[in-house]
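Only one protein chain is missing; all other protein chains are in place.
Read from first to last, the chains carry the letters A and B; within each, the first residue is number 1.
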Amino acid sequence: MDITWFLVLSAFLFAIGAAGVLTRRNPLVVLLCLELMLNAGNLALVAFSRMHGGQAGQVFALIVMVIAACEVVIGLGIIVAMYRNRLPIDIDEMSELRG
Amino acid sequence: MSGTSYGWLVLAFPLVGTLAIAFGWLGGLRGRTAGWIASGAIFGAFLSAIGALIQLQDQPEESRSLVDSAWTYVATGDVKVDLAILVDPLSVFMCLVVSGVSFLIHVYSVAYMGGDRGYTRFFAYLNFFVFSMLLLVLASNFVLLIVGWAFVGAASYLLISFWYRRETATRAGIKAFVINVIGDVGLVVAAFLLLDQTGALDYAGVFAQADHVFGHNDGTLVAACLLILVGAFAKSAQLPLHTWLPDAMEGPTPVSALIHAATMVTAGVYLIARTHPLFELAPAAADVGAIIGTATLVFAATVAVAVTDLKRTIAYSTISQIGYMVLGVSVFAYGAGMFHLMTHAFFKALLFMGAGSVISAMGGIQDMDRMGGFRKAMPFTFAAFTAGALALAAFPFTSGFFSKDEILAFTLERGGWYVVLAIAGYAGAALTAFYAFRMVFRVFYGNPVEEARELEQGHIAHHPPSNPATGEPEDTDVGFPAEEHHIAEREWPMRAAMGPLAVLALLAGVVQVPGVSDVIEKFLEPTFADSHFHDTAPSDSSEWVGLLLGGLISVAGIAAAYHAYVRRRGITLQLRDRFPRVHAFLVNKWYFDELFEALFVRPVATAGGFGRAVIETRFVQGFIVGGATGVVRVGSSLARAVQTGYLRAYALLLLLGVALLILYFLLASS
Partner (left out) sequence: MWFEQVLFFLAGAGALAGALGVVVVRNPFYSVLALVVHLLALAVLFLLLHAEFIAAAQVVVYAGAVMVLYIFVVAYIGGADEPLRPEGGVINSFGPLFAAAIGVELCVAFIASGLEALDTRGADVGAGFGSPAEIGRLLLTRFLVPFEAASYLLLVAAVGAVVLARRRRGLEDIGALEEVGAPPDRKEPPSAETTLEVRV
């Protein structure tokens, strides 16, 4: 099996995830799309690891999973805080950093 | 102590005097203390100058040129400039004249300026001036000369606008300073040209190199000498840079006596004498000097005949007499020129002192039209003033007689077209004698005016304080003259100063009587030994012919004045009415001020206004400054537009950046 296919697939998944991050307004869905991108990266990492025969790629992918989990936790915490303070769940409304 | 140590002392005394007075160390400086400190400092300088003289005369003739350097300003490449003084006959001569006459004027001012709220400031400035003048004279290189030159200009400005709340005084001070700056520029550029060509800035170096580097009438040398002349004419008030001197009479009378008669204005003459090797190599420039000197001499004499302000008459007389000195050193009659400088210092200072006394008696009025008949009320002033006038008119056997006519004799001896200059000089002498005694007869003869009669009763006239030129009233607080008026008959310092000067004015001629004595000539010889015109001195007999001619002219002029002002009073008024245009031309000083106003002042003022309105306001402020800030403002608002606060916009930019980055790597690796 050509490893290139896996890499191409990961590229597509990454692009789809990026399009989703830019297009959706619900922060939950944005986070989901972020997960897509991270998983695409994981796929690429594991594919390369298979290609070179080293297992460092797999360990890297594991750590990425940990990171993704942490990021999800914090992100969801923020969303919950938004809900608690009765702010609209819409990332376009969170524009107080405007200059 | 060596000669140069005395030289440093000569400089040190007035400097210490200035500082002491300025800081008022001696506990408060009440009353006339500042005046006596200042006078003492100058007397110390005078004694040091005598010490230097004695030391100098001890040296053999060839080595009467002592240079001492305190430290080195600049020593880069080929240029070496030291803080060094030069003690040689010429500088010692000038030191003696400057310090001697300054001392007497200081003593005079102790009494004259009494009561003025700025008394202490006056003497601080006066000492500073003497220090600067001595620095100028003792300098051994062009740099220190220029330093002294600039200081003297500054001191002159400070003293002319001494009564600084008078607008006429401050304007006169600015005028003097601006014209002096023109001279400064000329001098600095000349020094640069000399440095460029000869590689040296000290006199010894430049003069030694000049012979090798420059040919006869070399273009650069002529240019440098002409620039030196520009500097000299600005400082010595020669045509066309003379307009500041009559206005400088706004300063107190001792200032007029010291700076604008005896010392500062002679700096130009000293400069030409000092740089004589250069002028002898470039006779074209010397000829220019001679012509301008003569022209000035005639011009000023004609104006002095018509002007009615007492101090301004004496000012024009100064301009005229310095024309004689410039003529003298330009025809290479150095001894005669310096001799006239000395005698002129004596009698001109004396005349100003006398004028100060008279003006005090008049309660501050300077207009001769309102004076008359002070002979009985002020005998001492009358005697002193007449002594000075006799010397000015070159009456036979006074000091002025020998000095002025010696210059004219030299000029005649040069022959060729110099004879024209000599004739003009004699014509000027006639006018000089006339206006000198015009002053005497108008002020002291005739019916006593009201102020004279009051003085005969025993008290000085008093008028409400006002500006003598414009008549506007003033108060007597600091910045305006005091209400007190001091006349020589009542103040012994004034008599103590005027007396010796009167004696010198009458008798100092004995040192340089042709065929009998030539003290000055012999004394100055070591400095001028390298002059090529050494042997063109006129013989004694031709000198006596010239002197005879001059004496006759002088007597004729005095007689004419007597006739016009004593015997047949009113004849001059008739002349004035017969020739109103001529009179107006003379009284308005040949319209030089108006000419300069139109040629220089008005265009520059217009250009300045234009610059402010258009260039500064519209271009610089609006376009450049506004443009720069506008660009920044627009740029920053553009940058601010990116900060929308939308997360998705930021993400978009991020992804865009990533895409571009990958693109770059793709392209780079292909």
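The definition used in the following text is that a residue touches a chain if its C-beta (ideal position, glycine included) is under 8 Å from a C-beta of that chain, and two chains touch if they have at least 3 such contacts.
Treat the numbers as computed from the prediction; the structure is a model and nothing was measured.
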{"item": "For chain A, the residues touching the chain missing from this view", "value": "1-9, 11-26, 28-29, 31-33, 35-36, 39, 42-43, 46-47, 49-53, 55-56, 58-59, 61-63, 65-74, 76-81, 83-86, 89"}
{"item": "Positions on chain B where the hidden chain makes contact", "value": "646, 648-649, 652, 655-656, 658-659, 662-663, 665-666, 669-670"}
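Note that only the chains that are shown with their structure count from here on.
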{"item": "Chain centre separation (chain A, chain B; CA means) in Å", "value": "91"}
{"item": "Sites on chain B touched by chain A in the complex", "value": "640, 643-648, 651-652, 655"}
{"item": "Complex contact set, residues of chain A against chain B", "value": "18, 21-22, 25, 30, 91-92, 94-99"}
